[in-house]
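What follows is a single structure, and I will ask about it in a moment.
Right, subunit A next:
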Amino acid sequence: MLEINQLEKSFGDTQVLTSIDLSVKPGELVFVIGPSGSGKSTMLRCCNRLEEPTSGSILLDGEHVTACHGAALDKMRLKIGMVFQGFHLYPHKSVLANVMLAQVKALKRSKPEAKARAMEMLEHVGLAHKADAMPSELSGGQQQRVAIARALALDPKVMLFDEPTSALDPELVGSVLKVMKQLRDEGMTMVVVSHEMDFAREAADRVVFMDGGVVVEAGTPEEIFGNPKSERLRAFLSRLHPSDA
Partner candidate 1 sequence: MRFLDTFFDGAVMAKYLPDLLSAIVTTLWLSAIIVVGGLALGLVLACLRTLGRWYLTLPIVAFADIGRALPPLVVILIFYFGLPGLGINLSGPMVLILVLGGVLAAFAEEIFWAGLTAVSKGQWEAGRATGLSFAQTLFEIALPQAIRMGIPPLVNRALAITKMTALGSVIGVKEILAVSSSAQSFSGSATPLTMAALAYLAIFLPVVILSRLLERRYAWAV
Partner candidate 2 sequence: MSNFIDLFFNVGIMAQAWPLLLKGLIITLELCAVVIGLGLVGGLLLALGALSPSKWLKWPSVGFIDLFRALPPLVLLVFVFSGLPFAGLELSPFMAVVVAFFLNNSAYFAEVFRAGIQSVPKGQTEAARATGLSKAQTLTHVVLPQAVRNVLPDLLSNTVEVVKLTSLASVVSLSELLYSANMARSVTYNSSPLILAALIYLAILWPLVRLISRYQRGLAVH
């Protein structure tokens, strides 16, 4: 479904990503872990070209994401939903208008149609009752769930999550993870960059460990957490849970 081939990215003289290969199957949840600065977010942002890859290719359902420009790229982005660490809801628009905007302007849905779909998605994330609220009236967890609904309403083929819970207070993390779990159970293809290791253990089909801009190790959660092969991964995991080590 989503295929990353030999992806490279450098900022000026600094190489951030080196020959990344990753293939995500339909309905799969791929979890990406690694220390900060390892290039996880950059890789994710290359997938919808918020970051321009230096070389390599990215394909979605056999179509080149890396080869399209202008309007074609805008169309392609409709198929790739993204959820950000900082939510980035539009503060000047109501929750409902946030979820409707791209449906109307980019997908060219009629307003009633967009509204119905938006309400359906808000219902899905448990926030239909907040449709008329402004983003500033919501908690962080609620804002993030609206951001998920905003992406889902465009019927994406794959969802990218860039540290979706890192900006949340601990007690609000659960509600967002619950929605993500539910999505996974419905068969959504997902790539998640996050530090929620318990969630990775519980929900991921595959875990990818990145460090220094390369994929160091990949495997099932059992393999990665239970039987880490590389020294770097072992060091990373022991830093995360000093008590477990």
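Behind the choice of candidates: all candidates are chains of the complex that A comes from, given by their letters.
To be clear about the criterion, contacts are C-beta pairs under 8 Å (C-beta built on N, C-alpha and C of every residue); 3 or more make two chains touch, one makes a residue touch a chain; residues count from 1.
Being a predicted model, the structure only gives us computed values, none of them experimental.
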Task: Can you tell which one of 1 or 2 makes contact with subunit A in this complex?
output: 2
Query: Which residues, counting only subunit A, touch candidate 2 once they are in their complex?
result: 48, 50, 71, 74-78, 80-82, 84, 86, 88-92, 101-102, 105-107, 147, 150-151, 154
